[in-house]
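With one protein chain withheld, the remaining protein chains of the complex are depicted in position.
Here the chain labels run A, B and C in written order, and each chain numbers its own residues starting at 1.
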Amino acid sequence: MSAVMRGTVYLGPRQVRLRDLPLPRVEGARDAVIRVTRSAICGTDLHAYRGELPGFGVGTVLGHEFTGVVLEAGPEVPFCPGQRVMASDIIACGRCAACNRGWHYQCPEVSLFGYSTVVGRPVDGGQAEYVRVPYADVVLSPCPDDLSDEQVLFTGDVLPTGFVAARQAQIVPGDTVAVVGGGPVGTIAALCAMVSGAGHVVVADPHRARRQALAGHGLQAVPPGELAEAVGAVSRGRGAPAVIEAVGSDEALSLAVAVAAPRATVVVVGAHHSAAAPFPSGSAFARELTVRFAVGDPILVRDQVTALVQAGRLDPTVLISHRLPLADVARAYDLYDRKEATKVVLVADDS
Amino acid sequence: MSAVMRGTVYLGPRQVRLRDLPLPRVEGARDAVIRVTRSAICGTDLHAYRGELPGFGVGTVLGHEFTGVVLEAGPEVPFCPGQRVMASDIIACGRCAACNRGWHYQCPEVSLFGYSTVVGRPVDGGQAEYVRVPYADVVLSPCPDDLSDEQVLFTGDVLPTGFVAARQAQIVPGDTVAVVGGGPVGTIAALCAMVSGAGHVVVADPHRARRQALAGHGLQAVPPGELAEAVGAVSRGRGAPAVIEAVGSDEALSLAVAVAAPRATVVVVGAHHSAAAPFPSGSAFARELTVRFAVGDPILVRDQVTALVQAGRLDPTVLISHRLPLADVARAYDLYDRKEATKVVLVADDS
Amino acid sequence: MSAVMRGTVYLGPRQVRLRDLPLPRVEGARDAVIRVTRSAICGTDLHAYRGELPGFGVGTVLGHEFTGVVLEAGPEVPFCPGQRVMASDIIACGRCAACNRGWHYQCPEVSLFGYSTVVGRPVDGGQAEYVRVPYADVVLSPCPDDLSDEQVLFTGDVLPTGFVAARQAQIVPGDTVAVVGGGPVGTIAALCAMVSGAGHVVVADPHRARRQALAGHGLQAVPPGELAEAVGAVSRGRGAPAVIEAVGSDEALSLAVAVAAPRATVVVVGAHHSAAAPFPSGSAFARELTVRFAVGDPILVRDQVTALVQAGRLDPTVLISHRLPLADVARAYDLYDRKEATKVVLVADDS
Partner (left out) sequence: MSAVMRGTVYLGPRQVRLRDLPLPRVEGARDAVIRVTRSAICGTDLHAYRGELPGFGVGTVLGHEFTGVVLEAGPEVPFCPGQRVMASDIIACGRCAACNRGWHYQCPEVSLFGYSTVVGRPVDGGQAEYVRVPYADVVLSPCPDDLSDEQVLFTGDVLPTGFVAARQAQIVPGDTVAVVGGGPVGTIAALCAMVSGAGHVVVADPHRARRQALAGHGLQAVPPGELAEAVGAVSRGRGAPAVIEAVGSDEALSLAVAVAAPRATVVVVGAHHSAAAPFPSGSAFARELTVRFAVGDPILVRDQVTALVQAGRLDPTVLISHRLPLADVARAYDLYDRKEATKVVLVADDS
């Protein structure tokens, strides 16, 4: 092991490179350093990649979905070198009043791997050979022996987000569920909705390739403009008492509200940034809707999602369209940016 | 009893008159006719009075808060002539799938007394000597012997609305609760929040007279611009985990969201009509808020609010600033319109 | 149509006969008379059949699971002659405070078809050619066109009971669920638990034939003495956070509590009659359990269970082991009593 490693560095819009970087070190008692075996590119990474996030710093080491093996751990971290672990994308202290209530995203210390200054202070990401994990006793969790690295990889973000979306939607078995957005989060949310007893799930996505992939997972997919009609058909006119918005745009939120049945719950897991999104408050009032904004919390629900995977009820690896060596990360981003990939997994050289 | 009666008729913006009208009759098996003993003017009536409701018909008989005595009842109505009853402002069939779930405002047959065509088909209102009550077996409820007409009068609208607001806000005893709007609904919501265990309730209202009235009820009241600071002070910086919006404007909704603590529930009972209210979705997402739009449902909760009044824990008559004979209804509207009255009760001639 | 019909009459322990009886008539405005097309024998019927229910009257017309076609309806019943309907086994007024909250089994007027004086006043049952249905506007529901009589038959009792059991158990997707009792209710509860996202469901039943049938439905079944070990194995030692007791005996309740994980919910849908069942309160306290006694309510949940069947997520007809003409009802009871049948459907002559 040398004192340098390679990691994915953001150099500007649509420019990422694998660069030599200092090997991360345990800096505090609750730190761990992980040798990354698998990492993935998330839809959120694309916003950074495209230069759409104001203040996203050149030089940021990217990546918030990764799994690996403990290289070194501080004295307060209950994991041994060599132990397989999965990581939460949310970094939280685990000790404050918010964390005590299980509200890790509301922790005053919250940050995200590889996300520059967008949420909290910058922490280098995991699309790299090694990554330092702060609050590792909270952020990491042991990987079950019967699950592969790829099976647990998405417990760091996409899987908890989709799971939380379906949970918060308060699905009654038999309900029709509408999902706006058929990317990885929307797909997992839709699969979780099926597992939770949905009678029918209809996913809206404008991209034909995504709709085909959704169909391949046994899900009904339609263009956004056809969502209302499709929901009406399968629900026999009752509408969708549970709606999941997995995009994060003004249009997606409006569509989600539009197809909601009276008294429906609309769960918004798409990341919103608007200070004044146009919202149909009249319609929401007339139908007495509940709109819940929710961030998937891996720390809180990874045991639950792992149990689902172990029981064979959910296979998150269906999301993977490409596996590339870490060395090809620039091509991986390009594929994903051009929507030729649904989910790219970056494989460490020696794993 | 003659074949005519007097009722309050809307003749155009800021024009109401007591007019002779045909005495209402039982028309269907589930109808009842009530001799009104007390009625009230609601904030919603003002929107009609001011001509702010598109399509509100000239000639509408106004009034959706009233109580009285059964004059005549159809064969499917389990009340006797002479029985004291309280009425729901929401008219619902009580038989459909929505009603079976307790979602009376979502009944396909829903309408409101004295509200022209704004919600459902027109039904004459109760600021009159007599009123016909459709679905009277569902809409009416017996008045407990130990409560006066004025004590039950507000079970038809304001009291259930304030009660539902506090219930939906999921107050944990000790919580700080913020209420946007100090009119009758906001006042009752604030009092219900106190009864539900709120540590502190802070009400925002721009009108000094209303703030004084709130203070008289033992509630802290501040101008809207000072709400955030006041909430911060009493909550020791924790913010308001429960917020109630009792106005129904874009500004009120924005303020409610602004003062909400992380993971708060914002209950919106103010009536919204906008198709594109500017909504701070970024902030709502970052704090993982839940926004619930709710309509007070007298049919569902009148037993509960009546129990509160009977137990002496809530006195709805504190809302009443003026009592006037029905004959003075025009003056009553004028007083209310000029905010010189908080709540006017119209008293029947012979009661 | 003659003025007589044939119906199943209880004549004493293990004696039932098809007898000529007066054709039922609409007696009140809310009555309907149904021509029964399918009826079923329920486990509860066996208690009566065996003479185990004190005060169960000789001469009782049996049967509380049936479906059929409206023959005649009173003026307050919104169904037409010829309309296909499904019936709730629970008869409730639909108008009182309890019914308004959806608590039909707590209605002061509650009774059950074919159940003598055990619950409320006697009402003749539906293992007959015709049956009078009181409060038919509440007790009956239209049968969807795309479902057969057999597909809706169990919406009258077994299906709502199993559905409610799974709902009240508050299953988190991935949870291990233990079910005590593998009869029709336990089977449906287990299937509903799977539909609701259970990672694993383990059913305990002492009868080998039942365990084989359960295995045929894709469910894991073990003898009661092996339940704890089986639950420990599939839950990786976590225990069952959700337990369903579908027997109604002291032993079943004790077993259910014994296999519950810390903080588990134990739902008891088996009918209990004991005034002093030995209950492990020390263990329940130490693990902070919640024990919910629940009666399946067809009136409340039949729309939901019907939606599950329509969506193809649950097939209640898997319960049926035998179909016999109504004329063979005595043999049907005997088969069921000897546990040679899991569920016998009695078929009307002309359907």
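Rule of thumb we're sticking to: contacts are C-beta pairs under 8 Å (C-beta built on N, C-alpha and C of every residue); 3 or more make two chains touch, one makes a residue touch a chain.
As the structure is a prediction and not an experimental result, all values here were calculated from the model.
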Legend entry - Interface partners of the hidden chain - shown chains only, full complex considered: A, B, C
Legend entry - Which of C:206, C:225, C:262 or C:325 contacts the chain that the document leaves out: C:262
Legend entry - Contacting the left-out chain in the complete assembly, out of C:271, C:311 or C:348: C:271
Legend entry - Of B:5, B:41, B:305 or B:341, the one touching the omitted chain in the full complex: B:305
Inset, instruction - Would you mind spotting which of A:65, A:137 or A:245 touches the chain that isn't drawn? - result: A:137
Inset, instruction - Extract the touching residues of subunit B with respect to the undisplayed chain. - result: 163, 166-167, 172-175, 192, 195-197, 199-200, 236, 304-308, 310-311, 313
Legend entry - Those residues of subunit C which, in the complete complex, touch the missing chain: 98, 101, 103, 105-106, 248, 250, 253, 262-263, 268, 271-285, 287-295
Legend entry - Residues in subunit A touching the chain absent from view: 29, 76, 78, 95, 97, 100-102, 137, 299-300, 303
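To be clear about the criterion, only the chains that are shown with their structure count from here on.
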Inset, instruction - Report, in whole Å, the distance between the mean C-alpha point of subunit A and the mean C-alpha point of subunit C. - result: 42
Inset, instruction - Would you pick out the residues of subunit C that each touch at least 2 other chains? - result: none
